[in-house]
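For this depiction, one protein chain was excluded, whereas all remaining protein chains were kept in their positions.
The block that comes next holds subunit A.
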Amino acid sequence: MLAVLTIIGLTSALFSDGGWGDKLAWVCLAIVSLVSFYYWGLKPGQKS
């Protein structure tokens, strides 16, 4: 899932010039980054 999101994020902006593709890239790669911080910030025992 993360790999698919990253690939969509990396490629969608290649086909866009300031349009939807750029925004899709931002959203996909932002989700990937946020996943890291979300799990990093979870306390042991907290439900994910």
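Note that contacts are C-beta pairs under 8 Å (C-beta built on N, C-alpha and C of every residue); 3 or more make two chains touch, one makes a residue touch a chain; residues count from 1.
Criterion: contacts and distances are computed from a predicted model.
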item: Listed names "PEP-CTERM protein-sorting domain-containing protein", "Xanthomonadin biosynthesis 3-hydroxybenozate--AMP ligase XanA2", "PepSY domain-containing protein" or "FAD-dependent oxidoreductase", matching UniProt entry of the absent chain; value: "PepSY domain-containing protein"
item: Missing-partner contacts on subunit A, residue numbers; value: 2-3, 6-7, 10, 13-18, 21-22, 25-26, 29-30, 32-33, 35-36, 38-40, 42-44, 48
